[in-house]
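All protein chains but one are shown at their positions in the complex.
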């Protein structure tokens, strides 16, 4: 690569990086603004004090919420990874009657507007006695068509020779799943894991519905609690909340990204 | 040779059946946990929705009396639903191709072997960490006609102020841009993963052949990436049909219903206007519509996809 | 399990009152303080406020749990949900307790309680109430050569002022695209929103806001917009406030509850005035907005009593004074305004007094009592659409008629459903 | 020790193209069975069918006497070296080798010991911690081989397991595999393109062409008595020279300059006549049976020399002489032929007439 091309590449990278990241930086800036500074259209706060952050912690039990979110998101992520990879594995490496139909059925669940499912699901959870509990917050999300689909696509790129080789070795299908499919798909699993975690982290309406108690409520409810409707929101505090809430997720992406870079493996080796 | 196939061992059919059902069982076992949850938390509510869509309901969503197709016919003949449908399709049209192409461009960019590329990858995927709600609030400020940065930039380049979210002509587009931004992080990450999974030997081969990079992009990258692309397209399309949060925060469906996409309309009908029957009918229509599109996509798309 | 936690909490012999509300931000803390105050004052009852999201979200949830053990004793609902709550059959009108106890309701501000009373039955207890006011930038007034101490009162004054205030960087006036303001602007002229006396003597069957009064409002907006003295700021409260604070607009209509923050945050002096009326029209006053507290029906009588105790506590002048000062909402109990605490604050924020005066001066009537419509949220959306279409150059009359026709349809459908119930 | 029996096994990938056209063979327990045939003739397909990786379109397969058509690969107790290795890219060499050992009910110690042994045998010890990606082609192939032999399954299928190794290593591997197979009594089916491998390792070998069995037998028997022209030209490198000729009145007529003695047998008619390159030795005395031709190309391989010459206008033959012979191109050379080295194939069916040892009158 020539120097010129390199410089050009870096320029494009920096520019697009800036555009992509600007909104987050902007939010970061707002998180330091006091009173009406935001509404006056300032880009850079007058002074960087942590008062907004302190306020954010005061207003709602943010720490408690963060921990709850962490628990809920982690459990959902693990559950989804488990169930999705199992289902995707079945769709790629087993044969059974109605496989394709079932797959389409799975995919079709992605198209169901969740607005339509919310109230009946709430009633289901209520009748199961899962209100205000972690099962109620997590279990309904364990199955996910999206993740199944993602992993199916990934599993399909695994050369069939590897499956054959392990078949011949007398390794059971499940063992093959554990020792070959999962490690090879590490990249996708991490990507999906991050995605699951973040989606769970960002859930608002469902946790709001099924909880009445600060003990199990999550950060997004906390964020909403910081905003007001009719009277002016303190945007500085809200954004401080937002920053606090996205900090763990950004960190996750950062770490995940690192792992992604390492975890690259390619197909079978001839 | 059919004649030879007649010559089967008499004990074979039973054997085959046995093995078949056993293998089948194994497949089902893997799928079962997901399937059960789907039934409880998606199919059952969906069936209920379908059921409700044929009823008049009271404001609390209890069916009052059988309505037949009326919820549907009312919808299909109402202009506001047609506006919603149009807005939805336009929204999908704006967000999906551009979003995927943008993410692909970023992924290609970030797939270069350069120092510090990891940093840029993180930056590019960072929007994934933002919740729709948080992102929407930020974009709300960006678009704000009086204080927003968007207008400041326009002014800087000598353009007049724009009323991004307030003008029915630009509102949908503006929401689409914000949506694209929100989705890019994840799409980018998936596509980058796909790119990195392509065997480098193929590129080596192409480099020796001396073909241009655009040629190897078209002939190697795209086909080899096609499973991922297919996935991304399908998913972003479905997601795009279901976009809700950003519309709620940025425009509330306005101005003059120009951003009142079907999902938002469902939300309004169900949770604000308490027209459960109508909301259910819309949900059913949306489901059917996305379903048909997806089936088409699978039928056409998966043929063009090259799995290993 | 939710009911389990309820039992547990009441294990110490106290009756627990779950109070669902939608007060976020600073307000949530104030609500908590009120509850804490109540809990500290006696040892029979514990009130636990629980935030349940926006009014819409909360009402959805209430709807699904109403009639079960998970239902809260007290439920806060916004004013447009009044008819919905009444019709739902799942709430207990507080009138019962007023009657049982012979509670003197006269200590409450009539102009507030009226909204939640139908056929002389008080259904819910007003909680956070607000009205619209005209907010303006005094500095800009000075600059434009206007009297900063005198807010425009009539449409012509408003237009005049707006014209003077409009320049390259600033636009004279704005109204949030929110149906409430239109309702208010019609009511202040004495106009009705729907028939059957604003739906208070029977189910509303037709929209009537497309009459003379409504037309005047729409014409005002349309004309000013055409002149360039009206600025469209969309549907977001924060957008219009940002426009004001950044000097983009010089006057706008805001909720009385938001005034104090606006005054605090603005880098210039802020004035407040009454809602403007068309020239030659007598000011009738404003309708109350905000939300009220409802009591659930199918719960223990004991809990209902406890809830009622809390409601009474909330309306004491001391509590109301705190509430008014800390939240910006009105006091239901006018006695609160006489407390020195409030008077001091009013010194600092004279704008607050303006809002209270405007409410006090309101002449009770069906118009200022406010409409009672089953499809209120929908109606508001239609009105917003109509407002928005004005900016696209649609004729005021046409926009109004269209909105009215659409609302008629919805009303008809709703009434038909009710009929078939 | 386990026998394998194939009954009329057929395979078609597409509806109308049969890749294997009815293979009938019994492979004895502990036999080293080599499969050869031109590229694309169906060798790998056959192995894959035996392994259970490819469905059997029709016919029957018995493993150790039991009907096995529908048996899962993992239940067949066999190991396999894939033509394209099929290594697990995410595992180290060690893990690749040990993969699947756990199902053998071995202790951890035994497992690692076997693994060490195999690595040692195949010269992989220095690479145990590497990933396949960081190995050379030959090293990868050896990993694939190691993975098969550690299992010590009673049946082993190998698909060109040595193709990427150098001659020296290959010789070593050959004897290692053979020894192991003998020691453990493994029934081996071995695909190779290397004639030396086929000849030295096989108990029996099978020649396949276009999905059809051409000949099965001991390597030497096949070499000496090829069943048809295909086998004759396929086995032996360079291949047997062949020409259309005829016999009349005991005279063998070849379409070139020859001096051949009369033959005894009462034979006549058209034949495809073949002779192996090594039987075309240099004529030394004048009364030998000879064949004269012009040399067109000479390839000296060190040990031996390949001499190409123009038999007819269109037909080139090759002679193979021991040692290094720098014959000038264009020279006319006399090749001695022993009449008993000639092989006669039926002109129509291309089948060997087994007229060997024809006696000179």
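We call the chains A, B, C and D, going by the order they appear; numbering starts again at 1 in every chain.
By definition in this document, contacts are C-beta pairs under 8 Å (C-beta built on N, C-alpha and C of every residue); 3 or more make two chains touch, one makes a residue touch a chain.
Remember, it's a predicted structure, so these values are computed and weren't measured experimentally.
Participant: From the listed residues D:196, D:294, D:312 or D:349, report the one that touches the chain absent from this view.
Facilitator: Of these options, the touching residue for the absent chain is D:196.
Participant: One chain is left out of this view; which of D:248, D:262, D:294 or D:322 touches it in the full complex?
Facilitator: Once the missing chain is taken into account, the touching residue is D:322.
Participant: For a quick check of understanding: of B:90, B:114, B:220 or B:293, which residue touches the chain that isn't displayed?
Facilitator: With B:90, B:114, B:220 or B:293 as choices, the missing chain is touched by B:220.
Participant: Could you list which residues of chain B touch the chain missing from the display?
Facilitator: Chain B touches the missing chain through residues 199, 201-202, 204-212, 215, 219-220, 223-224, 226, 306, 308.
Participant: Could you list which residues of chain D touch the chain missing from the display?
Facilitator: Touching the chain left out of view, chain D contributes residues 13, 36-40, 42-45, 83-84, 134-139, 142, 159-160, 163-171, 193-196, 199-200, 219-220, 223-224, 233-239, 276, 278, 299-304, 306, 320, 322-324.
Throughout what follows, only the chains that are shown with their structure count from here on.
Participant: Could you please state the distance in Å, as a whole number, between where the Cα atoms of chain B are centred and where those of chain D are centred?
Facilitator: Spacing between the chain centres: roughly 56 Å.
Participant: Using mean CA coordinates as chain centres, what's the gap between chain C and chain D in Å?
Facilitator: 93
Participant: In whole angstrom, what separates the CA-based centres of chain B and chain C?
Facilitator: 39
Participant: Could you list which residues of chain B touch at least two other chains?
Facilitator: 61, 141, 144, 146-147, 271
Participant: By residue number and range, which residues of chain D touch two or more other chains?
Facilitator: 72
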